[in-house]
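Missing here is one protein chain; the remaining ones are kept as they sit in the complex.
And now, subunit A:
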Amino acid sequence: MSEMSDDDEDVIHIIKKDKVIQYGSLEEKERQRLANTGSSGSLANDAIEAGKASGNINITSESNQFEIDDDAGQAEALAEFNKRKRARQIQVSTDDFEVKARLRENGEPICLFGEGPAERRERLRQILAQIGADAIKKRAEEKAAEAKKKEEENVTWYHEGSESLKEARLWLANYSLPRAKERVTKQKLEKNIPATQQNAKLQELHKKIRSVTNDCSQIGDNRPLSFCQFSPNSKLLAVSSWSGLCKIWSIPECEMVRELRGSHNCNVGAIVFHPQATLSLDDNACCMASCGQDGTVKLWNLVSEEPIADIEGHSPYRVSRLAYHPSGRFLGTCCFDNSWRLWDLEAQDEVLHQEGHSKPVYDISFQCDGALAATCGLDAYSRVWDLRSGRCVMFLEGHLKSVLAIDFSPDGYHVATGSEDNMSKIWDLRQRKCVYTIPAHTNLVSYVKFQPQHGNYLVTASYDSTAKIWAHPTWTPLRTLAGHEGKIMGLDISPDLKHMATCSFDRTFKIWISETSETL
């Protein structure tokens, strides 16, 4: 027994040893070597054995080789399967034109002899499978590089305008500077008025505003009314409609004076009066201007039902709004080709074609001095331009969505914007910042208008079918004008401050007055 156990232990011992040894068992090799030397039949045999053992003579077994071959074949077949699978997963358009375009993109012939659309598509699929993912990656990289290049190219640059532009600008400078001087001196004087007196005045005004009610309502057309404006003498109201017609209504009777028959064949965006029309300007002269969706701009007098002139150069782009320069000599138009234009009506010439917005320009407003113009666009930014130097003097950034309305305050340095994000912002040009944000409505703000001449309040119109009146320095809501059944598209305050008009999508326009006082 004891011997047996000893043997066992021995065996175990050997196994343990094996664990320690790193490669192969030396013992066996040694034994082999010994056996070889012992048997040593012929020297050559011995040498052969030794050669075999040391790996200099290799006798490969055939089966092994076959296996390797088979493995290679298998790998090949599997690769082929994978390739087919990849090709299957690639989506290729069924549109033959697109297939051809893709082929051309990859530098392949777009058509082989006797090849139909199906075969072509299959060929494209094979090619795409071959090129694989790196082609897509490469394209993305190229795109990024292109975008970067574009970004680098995007810098401010200037080009020289025509001689007429220089002339017009000089004229504008000579016109605006005395007005600015006058305005500033007036403001300085106003500043000297004691605060209590000013406050009392404001209180009175607010009281008046709080009593604003609907005076009359009139159906303006059988299509939505897009815009309305009082004549400078406050006796007329021009209303434009989506039917393509513009109508002139008498105020306060609200009776139709004239229908401008030879109007546009499409939605009319706006109709505006010349600043001196019905005042010092002859009725036969060019008193009104209207613009349409097809890019037509027409000029009207106060006598005829037909336009006296057309301004061409916008079509096929829509002209959304237009405005007269305070001097009446120039007309600014907003065009959907991302530009706004300045037309010299005396010279009957386009003096300025101004780019700068990255999306259509929607509204334009001129400063009371005639020195600046403010434009807003669907790119959610507004810009203030100096008409004399042609430079963008201020960039109004703050809205999130399209800015649809912009208006200069009569004080000459406040600008109000109304946007699709339901907010209205007040900008101060002197401080160069947004001084207040009015969360004005629960739908987009379609129009903003300061009180004419004084600028003591701001009226905003919205697609939530209300218009709201906000006090100027505090921006508190004074009054909500509710009554329309549809979105309010346009609004105006008469220059004599007696009336306020709103026109709406519900095809009516309404006149609002203050109950307690003559003026607003």
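For the reader, a short list of remarks on this structure follows.
Here, a residue touches a chain if its C-beta (ideal position, glycine included) is under 8 Å from a C-beta of that chain, and two chains touch if they have at least 3 such contacts; residues count from 1.
Going forward, contacts and distances are computed from a predicted model.
For the chain that does not appear here, its UniProt entry gives the protein name "U4/U6 small nuclear ribonucleoprotein Prp3", which is one of "G protein subunit beta 5", "Pyruvate dehydrogenase E1 component subunit alpha", "U4/U6 small nuclear ribonucleoprotein Prp3" or "DNA polymerase delta subunit 4".
Listed residues A:Trp300, A:Tyr413, A:Tyr463 or A:Trp512: the one in touch with the omitted chain is A:Tyr413.
Per the touch definition above, the residue from A:Leu225, A:Cys246, A:Ala371 or A:Val448 contacting the chain not shown is A:Ala371.
Within the full complex, the residue among A:Met423, A:Leu458 or A:Leu491 touching the omitted chain is A:Met423. Contacts to the hidden chain, counted on subunit A, fall at residues 20-23, 26, 42-44, 46-48, 50-51, 53-54, 56-60, 62, 74, 77-78, 81, 84-85, 88, 154-163, 165-166, 169-170, 173-174, 176-178, 180-181, 184-185, 187-188, 191, 352-359, 371-372, 378-381, 383, 386, 388-395, 397-398, 400-401, 412-413, 421-423, 428-432, 435-442, 475-477.
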